[in-house]
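In this view, the complex is presented without one of its protein chains, the others remaining in place.
Right, subunit A next:
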Amino acid sequence: MKLSLTRTSLSSVLAPLLCNSHPSRRPISSLSVSHRPTSLSPETTPLFLRPPTSSASLSDLLKFRNWAETLSSSTGASFSALDNGPDTHLLLRELTWLLEDALENPKTLAYCIPSAVSNDLLVSLRADLEELYTLWKQRIDERRPFQYIVGCEHWRDLVLGVREGVLIPRPETEHVVDLVSDAIKGNDELGDGLWADLGTGSGALAIGIARILRDRGMVIATDLSPVAVEVASFNVQRYNLQDKVAIRQGSWFGPLKEAEGDLVGLVSNPPYIPTEHIDGLQAEVKHEPRLALDGGTDGIGDLLYLCNGAVSMLKPGGFFAFETNGEKQCKFLVDYMETKLKGSFNDVNIVSDFAGIQRFVTGFRSR
């Protein structure tokens, strides 16, 4: 689904949206991308994008695979019993994906007959064997997340770079883009306005939404973490959306004060895990930034903040979608909006994820 983008800069596109409604606002030139990294730290490059400058003999590669398979099988169901972690079947599958990303020609392994392998056959790799051993050891011994090991996450129809310091986009969050799409179908104008993705992390939602907006639609994505800003910018550039998505470092609405009352849409997957649950989390999750997970007591703090902010930031008829911890938080938010923020929103809905858990709260700013 290719979107045709005009090569106008962010500022000139934003101008008509903002100048007309608030002539007294600051000039548009300040609405530029605040962080465009001139050189990317090497850890940001996903494995599958690294140049294949290493090599190993096929037999050595197969030795690695055997070793890794044995190590994975030895875990059995222990991880899943311990903290709902991966079982052997999942680990073995991750291993094949690791090799897919590491090999210049992923089909090499599929076509070889182990017993007939000659020592001389060289295979081209994007990481040397020693690194592969280290990576897999980290996977099993330290429960380092698979996505950090390969440096990417397949999410919706995207492949996003991720690394330590950035939350790995969750499959549940994929659905937010669908909810935005539905909203736009109900009201075309939403597709042409300014959206905000707060706490963007890897930029997943910002990119997902940017790809379904119309010609004049734009996204501002904010995050407190400089690592997130770097990674999100990397991903935005990879999808050639730098003219459609601006990344700003800062807290929640802070970096987009001048858009107050002009947002047609607001999405967020804020930290929503109650503090007391953090220590009991699955080991992989503990490698992810606490900043992105810890929602304070009850986990509801940031969500409430966003609800309050939405009142002033959204223009009438504007849409919002928030991801939450589940039924309790969803109901709490809806109740909050209907009582403490009475009259501010309409069409407030709770949407379930594919596991049947009430996961998202959506609604519109009242006219």
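Here are a few things to note about the model shown:
Convention: a contact is a pair of C-beta atoms (placed from the backbone, for glycine too) under 8 Å apart; a residue touches a chain by one contact, two chains touch by 3 or more; residues count from 1.
Quick note on the criterion: contacts and distances are computed from a predicted model.
For the chain of the complex excluded from view, the name given in UniProt is "Peptide chain release factor domain-containing protein" [choices: "Checkpoint protein", "pyruvate dehydrogenase (acetyl-transferring)", "Transmembrane protein 216" or "Peptide chain release factor domain-containing protein"]. When the omitted chain is restored, the residue from A:R65, A:R126 or A:R156 that touches it is A:R156. Contact with the undisplayed chain is limited, among A:W67, A:W97 or A:F332, to A:W97.
Of the options A:N84, A:S312 or A:N346, the residue whose C-beta touches the omitted chain is A:N84.
Touch with the chain that is not drawn comes from one residue among A:T75, A:Q237 or A:Q282, which is A:Q282. Of the residues in subunit A, those that touch the hidden partner chain are 1, 80, 84, 86, 90, 93-94, 97, 145-147, 154-158, 167-168, 170-172, 174-175, 177-178, 181, 269, 271-273, 277, 281-282, 284-285, 288, 292-293, 323-326, 353-357, 359.
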